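As you look at this complex, bear in mind that one protein chain is not there, while each of the others sits in place.
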Amino acid sequence: MKSNCHFKIIVLLPLIVLSNRHSLELQTMSETSKKVILAYSGGLDTSCILLWLKEKGYHVIAYMVIIEDLRLTFLSSFVWPAIACGLLYEGKYLLGTAIARPCISEALVRIAKSENASIIAHGATGKGNDQVRFELSCYSLFPDVQIFKQPCVQPSYFIIQILAPWREKEFYTRFSGRPDLLRYAQQNRIPVSATPKEPWSTDANLLHISYESGILEDPATLAPKQIYKMTNDPLNSPTEPEEIEISFEQGYPSSVKKLKNNETFFTPLEIIECLNEIGGIHGIGRIDIVENRFIGLKSRGVYESPGVKILYEAHQELETFVLDREVSRVKSYLTNRMSDYVYNGFWFSPECDFVRNGILYSQRYVTGTVRLQLYKGTVSIRSRHSKASLYNERLVSMDMKGGFELEDAGGFIRTQAYRLKEFNRFKKEYDIS
Amino acid sequence: MKSNCHFKIIVLLPLIVLSNRHSLELQTMSETSKKVILAYSGGLDTSCILLWLKEKGYHVIAYMVIIEDLRLTFLSSFVWPAIACGLLYEGKYLLGTAIARPCISEALVRIAKSENASIIAHGATGKGNDQVRFELSCYSLFPDVQIFKQPCVQPSYFIIQILAPWREKEFYTRFSGRPDLLRYAQQNRIPVSATPKEPWSTDANLLHISYESGILEDPATLAPKQIYKMTNDPLNSPTEPEEIEISFEQGYPSSVKKLKNNETFFTPLEIIECLNEIGGIHGIGRIDIVENRFIGLKSRGVYESPGVKILYEAHQELETFVLDREVSRVKSYLTNRMSDYVYNGFWFSPECDFVRNGILYSQRYVTGTVRLQLYKGTVSIRSRHSKASLYNERLVSMDMKGGFELEDAGGFIRTQAYRLKEFNRFKKEYDIS
Amino acid sequence: MKSNCHFKIIVLLPLIVLSNRHSLELQTMSETSKKVILAYSGGLDTSCILLWLKEKGYHVIAYMVIIEDLRLTFLSSFVWPAIACGLLYEGKYLLGTAIARPCISEALVRIAKSENASIIAHGATGKGNDQVRFELSCYSLFPDVQIFKQPCVQPSYFIIQILAPWREKEFYTRFSGRPDLLRYAQQNRIPVSATPKEPWSTDANLLHISYESGILEDPATLAPKQIYKMTNDPLNSPTEPEEIEISFEQGYPSSVKKLKNNETFFTPLEIIECLNEIGGIHGIGRIDIVENRFIGLKSRGVYESPGVKILYEAHQELETFVLDREVSRVKSYLTNRMSDYVYNGFWFSPECDFVRNGILYSQRYVTGTVRLQLYKGTVSIRSRHSKASLYNERLVSMDMKGGFELEDAGGFIRTQAYRLKEFNRFKKEYDIS
Partner (left out) sequence: MKSNCHFKIIVLLPLIVLSNRHSLELQTMSETSKKVILAYSGGLDTSCILLWLKEKGYHVIAYMVIIEDLRLTFLSSFVWPAIACGLLYEGKYLLGTAIARPCISEALVRIAKSENASIIAHGATGKGNDQVRFELSCYSLFPDVQIFKQPCVQPSYFIIQILAPWREKEFYTRFSGRPDLLRYAQQNRIPVSATPKEPWSTDANLLHISYESGILEDPATLAPKQIYKMTNDPLNSPTEPEEIEISFEQGYPSSVKKLKNNETFFTPLEIIECLNEIGGIHGIGRIDIVENRFIGLKSRGVYESPGVKILYEAHQELETFVLDREVSRVKSYLTNRMSDYVYNGFWFSPECDFVRNGILYSQRYVTGTVRLQLYKGTVSIRSRHSKASLYNERLVSMDMKGGFELEDAGGFIRTQAYRLKEFNRFKKEYDIS
């Protein structure tokens, strides 16, 4: 490797932001070597993987997602739909990592196609969800397997292949722990930060930071206080609550207003950054969960996602205010399905496409504004406004008969009761218990 | 009415507690009059209804649920199963009122049978849920309609009848507002409290207090601060968090321990009272919701249910720790169904019985302890312990290969991908979008 | 009534066809009388109702759905979507009557608006489903209740009212049986057919005939052989099978071809008539069911719907051939929901609209042709063809490895097994059973 300067820059890059393409094509190797697109985070693992791949004779193109372009795509094509669909995994996890994977995969496949490469490599482990998410996304986006079309011709070039070193025996036996990686990095003059690794692993993007493994694997151990980077501890957050107003257009966040100074934000990027900041200040969006991985294991995760947490709650409040009851029952079923799909890596699947279309149809009515209070880790509703709400104050009012014949309820109840009477009468008679 | 002393006592009784039977049989009337069991709360409405029924010639037995016995039944037969089943209506409401209705109805029917009465009256309004819950429960528990068995004989006495004055034109036109009721009470020397009625209505029991209607009907109006009676405002709650440990046996709460003094409680009554107190101190369990009534209207409710909120969260944490993923998916479907059944008044229905049995089977594994922190309106998890958990720290650990062949994940993913590749390949080919 | 000629014509009209508007405005009555649109079938019941309404001082406009226009609307706006959505109630009933009710209601409301009438009357009974279907449809299509908009103004004219004589005490006590109706008809010179009424009731339209009540109420009694009008008894149907080909475009039937003579039909009307005829010949589409009415009762119905049965089976075959597995799981859930909605009369509800949109999105792929054999009451598949199918013969073939790494399945299975091993190991250890 002639120049290490790329690596210096990369390794020191903040990992919290999802960011624009930074494709560094390393030295050209022999013509016979295969091209690999490596999803490169700049951390110790992928830096070592990069070297190892070159050692193995691959021509490696390290792809790093940095700032400008992907952030907009990420928010408008992935995060905003996820908010509109109300995604939440196992009642708690806001899918901050999961939703980023198909976005990154889209970029990887784009590069692979433009570079005429057919191998994509990543540094995800063999027990986790991310390997599944990256790979299913890549396989979906790059399915041009020619073999099925012309039986006699060999499909020599266009079958996508995934290279996951952490599942390769040669790799994981050589690098059985962090010291091995550090030694390898030093031997190869990869500048890595001197700070000792934290005893857990981290993934960060525009939406959230996740922490898992290491000392967090014990479900009886509290995450250490210093782990959190996006949010204040509610114990130390401001003692004064703060109010904001969030508006939605057809389920999509359209603006955020801070009520203390009437500052208002409209673009997805402004909105998420504003909410991350203000949510972080008030200690909002910390989650400690034991979740079920797709791979069949239970794992413990600690997350902080202040902005998305606020958007999720705001959207829920508005939605229950405007949506019809029965629509909301079916939508809730679809939302649960889609949350599983996205968690499991099936963003680009037919079922995710199907369900997303279904849910978004219901969002035509989810237009309006909610006022929320942020305080000590909680988001609470202050008021709801919507022209599209089915809430009818006059109709529901106890003090008015308007449009409602009170006697009708009797018939309604007695009719519902026939079935129950029959069942209970019968049960008594035949003594089935 | 010769003696008013009953009423004095009754009206001054605290309404917050669900309580033991207090059946006061009023003066015997002419032999021809019909006997009515009135679900009597002691408030202005049911006091007036009591008089009005007597005026109409009914022989009224006012039944009031007060302290000892029903509280145990309520907790062990209704609340504990609801906790084990994880009931939650529309993602927010813990069903504090709904779960009490079948319990009260059971008592009403028991009295009706022992008193040989075939009419049950209540003071619930004609637009609400409670009328449905009372009546469906009574019809279910008292379905001895003889007509279907012997076609020729008239079923003269054993058809239960419900008398809901607020749905009777004669009643609601005579008493079109609170002043009418007050005047009627004074004219009949019913001692009612001098305090002016609050501009909302209240229902209270051992679990919670609900507030609705009146000024709360405007969904853009915040509930006034003074409305809450069981919980501190989180803004004024202690600045020091407090920790507790809750244990469950097969899904049922079995003990609560305060960690600051190791005080521990075991009986359902002690547990709920301890949690109501400590939860109330820390401002836990306030809910402001726009919910969908069974009757088809949206209505706004404000609730506080500190103890049940803590139990709900504790149970959730333990359950996701111990339950298998796929079991938990199906259970979640059943829980949603059952929450609707209970909210809608179908506690005694065949479907509720069916679903409850199903869910409780999953609870054989929900045994263990969670440690929780209470602070400023939030309940957060500190640690989980269970011998029955499927969480396997050694298996999930990134640092160990034990029991897990890393290469297998590749086959897992590639196999999942066939379907996706086919779909996306095909989609591209035939250009269906 | 000056002229009875209308009635003669009407009563003799065949009831099997859904048909064009036949609105006969009867003599003008006093200005004060109310206008009623009566859903008029021409049978004894609605003829008597017509007279009775006039007797009561109403200005009656009898609306009869006859031939041309509604048939096309019925097929294209109601039946074809129902086929594409795969609707089936309780696993058997093809909703032949249910699907016609919203179509008729649409016409009734259109007439009511054009005639400035605010009352709609129908002859459906008080225990059945049709009352619900008619009324919910009318209320949905005519919801212009002004009261909610301007609180001070009385909503004098635009609240739709339903008049259901069979639920009116005055009516059903006066006409307690068929002899009463016959006598009333004769007294009023309504020409009714001399044939004695069959001991069951019938509803017929372009799709099907239903038979219920009377002697059919005994679920242990077989429907008499002569009851069926659209289909041969399979025992007497041709001993030679017949083949047809049905094509679909995006879930909608697009053509039917008889293979014996290559005769092909393309319009909805031709298609349904062809299939009714050919299906009828081969004894297809007879159903004998005990179903659950919305009103809470179980009832027994006997149906024949030859054409729709064939379309249903054909669509199913094509759909399982082309649809992705996971899409089809979710679609199946939605289809079950929608079948209930339609059966219960909620065609114009928000939930039906929501679910229909969702399902139809999946139908973009349901394009292709199936060949079917009709024989002795059965429809059986002969072959499927579709360019849009995910079925990949080369991929699935046992004889080819193409695109499929056989070793991968091992990893797939072992990964699936982690969860099961943990569960069973754990279960054994802690002896929970």
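Side notes on the structure shown:
All chains are identified by letter, namely A, B and C, in their written order; residue positions are counted from 1 within each chain.
Just so we're on the same page, a residue touches a chain if its C-beta (ideal position, glycine included) is under 8 Å from a C-beta of that chain, and two chains touch if they have at least 3 such contacts.
Because the structure is a prediction, the values reported are computed rather than measured.
Here is the thing to keep in mind: the chain we left out touches A, B, C in the whole complex.
Checked against the hidden chain, the listed residues A:258, A:329 or A:414 yield one contact partner: A:414. Taking the complete complex into account, C:217 is the one of C:217, C:249, C:263 or C:277 that touches the chain left out.
Although one chain is not displayed, its contacts with chain C can still be listed: residues 90-92, 125-128, 131-132, 135-136, 139-141, 143-145, 148, 162, 164, 166-169, 172, 177, 201, 213-214, 217-222, 234-235, 239, 241, 286, 288-293, 295-300, 316, 320-321, 325, 328-329, 332-333, 336, 340, 346, 348-350, 375-378, 380-385, 389-393, 395-399, 401, 404, 406-407, 409-410, 412-414, 416-417, 419-425, 428. One chain is missing from the display, and on chain B it is touched by residues 145, 147-148, 151, 295-297, 324, 326-327, 329-331, 333-334, 337, 346, 349-351, 354-355, 357-358, 361-362, 392, 394-395, 402-403, 415-419, 422.
Residues 324-326, 364-365, 387-388, 390, 392, 395, 403-405, 407-412, 414-416, 418-419, 422-423, 426, 430, 432 of chain A touch the missing chain (whole complex, contact as defined above).
In this section, only the chains that are shown with their structure count from here on.
Farthest from chain B, judged by the mean position of CA atoms in each chain, is C. Chain centres here are Cα means. That of chain B falls 39 Å from that of chain C. In this assembly, the C-alpha centroid of chain A lies 43 Å from the C-alpha centroid of chain C. The geometric centre of chain A is 34 Å away from that of chain B, both derived from CA atoms. Residues of chain B found to touch two or more other chains are 325, 390, 392, 395, 404, 407, 409-410, 412, 414, 416, 419, 421-423.
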